[in-house]
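Note sheet for the following structure.
A protein chain is absent from this complex, but the other protein chains hold their places.
Showing subunit A:
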């Protein structure tokens, strides 16, 4: 599956100022029984979003109509826990294109990138300010420019890091498998020389 191209995004934000949001919160295990990639957005943050009887929890941010947008802003150490790519699928399926946090768990970061979701890591101070701004003005937009590796709103801006190879993948909408398939001969040569 190749990923959607990503270049520039301007969007309002959904703030989730909680730290250590783990993959069991993003998508609880009981929703991992599917054998396809679709429909996980429905159960994104399921147990925070809905009561045990299925009623929307009013003060959870995804249920607050004043917040919307393709950018999720979350507390530090986002995506820790399991390797379930379902977490990234749920976020993408819900409609988020970017997650901003001051720290991401490793496997989540990779999974997100492999699904066209851009993890943008910012400093703790930048994040704190952004939370404040978004919470006081719900329609506040941010601009995420992948080419320039820049995140901007009003007069504030910061650079973010991304591996140049991954950046290339996202800008062009190709994925690792496409790349690896082109390396077949190299892989075979490695098998012949290094493994006996």
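FYI, a contact is a pair of C-beta atoms (placed from the backbone, for glycine too) under 8 Å apart; a residue touches a chain by one contact, two chains touch by 3 or more; residues count from 1.
Heads up, the rule we're going with is that contacts and distances are computed from a predicted model.
**Student:** Assuming one chain is omitted from the figure, identify its UniProt name from "Xanthine dehydrogenase family protein subunit M", "3-isopropylmalate dehydratase large subunit", "Glycine cleavage system H protein" or "Ubiquinol-cytochrome c reductase iron-sulfur subunit".
**Tutor:** The chain we cannot see is recorded in UniProt as "3-isopropylmalate dehydratase large subunit".
**Student:** Out of A:123, A:139 or A:163, point to the residue that touches the absent chain in the complete complex.
**Tutor:** Spelled out, the listed residue whose C-beta touches the missing chain is A:163.
**Student:** Out of A:42, A:106, A:137 or A:156, which residue would touch the omitted chain in the full complex?
**Tutor:** A:106
**Student:** If the missing chain were put back, which residues of subunit A would it touch?
**Tutor:** 1, 17-20, 22, 24-25, 28-30, 32-37, 47, 52, 75-77, 80-86, 88, 103-107, 110-111, 114-115, 124, 163-166, 175-177, 179-181, 183-184, 186-187, 190-191, 194-195
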